[in-house]
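I'd like to ask some things about the structure below.
Omission of a single protein chain aside, the complex is shown with its protein chains in their original locations.
Take a look at chain A:
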């Protein structure tokens, strides 16, 4: 059973930043092709996001699987809501749904300019 402490940490993280990516490695040094692809898609949208390297935090890694009822990484959260993993983010980007979601949720997509 997961302690409440790690769930509290996750809640705090996904509330602190509009867009949060839990990934393997970092945006500059991704340790997995799916994490790298997701970082690349987010980069294309121009959104500013906070990332956490789950490879360095086993408690967070296991907590996230249970918290979101989602078994794999990366995991993208927008405004506290789980959007999905690499396949979903990529499909949503290709159909324009990802940018529509950011607009609808009032997420700033001018990170490159800021």
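Structure notes:
Here is the rule we use: contacts are C-beta pairs under 8 Å (C-beta built on N, C-alpha and C of every residue); 3 or more make two chains touch, one makes a residue touch a chain; residues count from 1.
The rule is short, and it goes like this: contacts and distances are computed from a predicted model.
Its record in UniProt calls the unshown chain "BolA protein", which is the match among "BolA protein", "Glucose-1-phosphate adenylyltransferase", "Amino acid/amide ABC transporter membrane protein 2, HAAT family" or "Cell cycle protein".
When the whole complex is considered, the residue among A:8, A:59 or A:91 that touches the unshown chain is A:91. Here one chain is not drawn; of A:4, A:40, A:72 or A:108, the residue touching it is A:72.
Residues of chain A in touch with the missing chain: 24, 31-34, 69-72, 82-88, 91-92.
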